[in-house]
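The other protein chains are all here in position, but one chain of the complex has been omitted.
The chains carry the letters A, B and C, assigned in the order they are written, with residues numbered from 1 in each.
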Amino acid sequence: MSSIYFIALPLLFGFATPLLAKLGKNGIAYVSTLMQAGLFLLALSLLLSTTWHVEVISIAPPLGISFVLNKASLFFVLLFTFMMMMFSFYYLGLRKTDPYKSEGKFFILINMLLAASIGLVLSSDIFNAYVFFEIAGVSAYILSAYRKTPKALEAGLKYLITGMIASIFLLLAITLIYIYLGSLNLAVLSQTFHTLPYNIKVLISLFLLIGFGFKVEIFPLNFWVTDVYEGSDSLVNALFSGIVVKSYLFVFFHILYLFMPHSEFSTFLIILGVVSMVVAEIVALKQTNLKRVFAYSSLGQVGFIFAVMASENVYALTAALFIVLAHSLAKMMIFFIITSIQRSYNSVNIEILKELNSPFLRVMLLLSMLSLLGIPLLAGFVGKFLALKSFAVSGEFIILAVIVIASLIESIYYFKITANLFSKDTKREKVLLTLSQKVVFSTLALLLIAVGILPWLFSGVINDAAHIMMDNAAYVQALMEVTQ
Amino acid sequence: MTGLIILATFIAVIVVAFATVIQKKLPDTIILFMGVGLGAVVLFFVFQAPDVALTEAVIGAGISSLIFLIALKQFKEVV
Amino acid sequence: MIETFLTYLNQDSTITAIVNICSMTLFFIGLFGLLTHRHILRIFISISIMEIAIFLFFIGNTFNKAFTAPLLGDGHTEFIAMNDPIPHAMILTAIVIGMAVFALGVSFAIEYYKLTGKTDINDMNEMGEL
Partner (left out) sequence: MNLKRDVSTRTYSGFALSALLVLTILNVLLQNVPEKVERAGEKLLTLNAQEGVANAVTTVVVFFRGFDTLGEIAVLFIAALGIGLMLSSYSIKEHKEESNFILQKASKLLFPIIVLFGVYVMIYGHLSPGGGFQGGVIIASGVLLLLISDQNFEVPHSIISTLETFAGISYVLIGLIGLLVIDNFLGNFLPHDISEMGMLLSGGIIPLVYIVVGIKVGSEMSLIVQHMIKRSDDD
């Protein structure tokens, strides 16, 4: 069984779309959904068998490019393919008048985004990761600006300029790595990185932090994020927050763990994550635009994940992966709900929730917000509880207190939204939901509840993923053993 | 000799790049930017990288400057 | 006098130092332009200069003047004493990617200008405060 299909098939689909467009308006959507569902099933089947699988491209590592599929990357592949499948199901239910409907180009972009996100997770070559970084970037810029309104174009331009600056610093880091270490393979680099002089090490890590920091939306470098979320369509935001950020987070910490295990920078990174969480939650209080509120909430959650992953132990990483799962599910659901509201009422202001005439959507929105907040018996609780526990065990009580305070602030604006949601104002006409959209919402909600009530169902996979992600020796061994 | 060529070309590139950045008129900026690309082509040749030089010549100095020039026609208030 | 200067310039360590200093100066010029200018095309040009600086830095640092280009012909029949081809391949990729992203950015800027008449990124404030 080969892991290359996860990247090659979406790419092939993207290249072939102009031909497939002749299938008719809806045909291409069905084919794309089928392919994504197939990839998800493939990933599920691999869950039973795969331990380590290294896919060689052209020439064996450490010289060439190879893709490593292990329990850790498989977790992310599963998450991405599942999320993309949900996205496609939701898309199928959009009305015919929708600006995104019956557009072959849209499918090229989302499939390229899927290929690039999976490629980022699987690739074991740092320059290859840069290429996937760019593919994901370019498709995200176009998705942002897709509707060609001034707001959308402005979002696209801001995204593009920051993305360019990020890629320049990333390229600089990669060139320094190649000049000083003579290799691009992550396994080789993880063995030789500690031999570098201290100054060079700091320089390379600084450039990597700047390069990825723009993309993982960490505090001083995340000024552009909310504008992009507001300008682009909420349908697209579901992808940004559910898939793209998660793949960048994985790559950044994968490289960090491999290059500098238990580094002296981890405290700095934890503080960075916590600061970006607190700042985002405080600024979110003032917002009145739903997209902006949840963009800030996304920033806060990503900062939290960043801080937890930076503490570099297996328990924290398990917690972080639980939060990644819960956050992806909840945020995707929230942005779908906003899309449905926006398509029906043509507004995304927080006041519109007072007139929302759909008990189903109200319950769903409440459920996902409670999960984000970390209420027991919902998915968000498991991750948050484990994360706080791991901070408590390692004795970092200041950080723990700050996180708790940030969560309290978070609860204030969720409460504000909830108050709007259950006010007794006159309602507008009903929000139209098709069957497939209802199925998507119910599936996501069921998963949120299932992760909350039965965390042991998922903890096997996530524990394995966390253990393997921290296990540098196994990674190096798996890559070095491969021969053509 | 190589060292001298590298130093001289680099100084020329830096001067042109500086002029590009401080130039007030946008069309002149773009022409000067083309000059930076051409200097880079010479340097890539000296660095024994003919493939990169050819690519930079057709893409970096050629097509992308032309794209800038075409785009400039769009902006009516040329600064 | 000139002879000694030329031999000094031809030393490998001098060449590396020249490459480092000059390409970083170029990088500085690009960064300065990026931080100073507010016209959208100027920002793209500044970023372009930064990219060229990195390309020159990389190729210049991995280059050995005793070796030939990684290419057979003119009497070379074996792949020995040649410059490293990997940086060349990487920079080739990076140049094409950079050009593609620029063209895309320019098309966004054109479209944005047609709709709003703005070219200054400080004026780009369609979205809410903060």
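Criterion: contacts are C-beta pairs under 8 Å (C-beta built on N, C-alpha and C of every residue); 3 or more make two chains touch, one makes a residue touch a chain.
None of the values given here were measured: they were computed from a predicted structure.
Across the whole complex, the hidden chain's contacts among the shown chains comprise A, B, C.
For the chain missing from the display, the contacting residue among A:Y146, A:Y257 or A:Y413 is A:Y146, taking the whole complex into account.
Considering the complete assembly, chain C touches the hidden chain via residues 13, 16-17, 20-21, 24-25, 27-28, 31-32, 35-36, 61-62, 69-73, 78-80, 82, 84-90, 92-93, 96-97, 100-101, 103-104, 107-108, 110-111.
Interface residues of chain A facing the missing partner chain: 2, 4, 8, 11-12, 14-19, 55-59, 62-65, 105, 108-109, 112, 115-116, 119, 127-128, 131-132, 134-135, 138-139, 141-142, 145-146, 148, 178-185, 197, 199-200, 202-203, 484. On the side of chain B, the interface with the absent chain consists of residues 49-51, 53-55, 58-59, 62-63, 66-67, 70-71, 73-74, using the contact rule stated above.
The working rule: only the chains that are shown with their structure count from here on.
Set side by side, A-C and B-C show the greater C-beta contact count at B-C.
Computed centre separation for the pair chain A/chain B is 38 angstrom, with centres defined by C-alpha atoms.
Between chain B and chain C, the centres computed from C-alpha atoms are 10 Å apart. Not a single residue in chain A touches at least two other chains.
Looking at chain B, no residue sits in touch with two or more other chains.
Partner chain C is touched in their complex by these residues of chain A: 127, 131, 134, 137-138, 141-142, 145, 148-151, 153-158, 160-161, 163-165, 167-168, 171-172, 174-175, 178-179, 184, 226-227, 230-231, 283, 286-287, 289, 292.
Looking at the complex, you find that chain C touches chain A at residues 34, 40, 43, 47, 50-51, 54, 57-58, 61-62, 86-87, 90, 93-94, 97, 100-101, 104-105, 108-109, 111-112, 115-116, 121, 124, 126-128, 130. Interface residues of chain C facing chain B in the complex, by the touch rule stated above, are 6, 8-11, 14-15, 18-19, 22-23, 25-26, 29-30, 32-33, 36-37, 39, 41-42, 44-46, 48-49, 52, 55-56, 59-60, 63, 65, 67-71, 83, 87-88, 91-92, 95-96, 99, 102-103, 106, 109-110, 113-114, 119.
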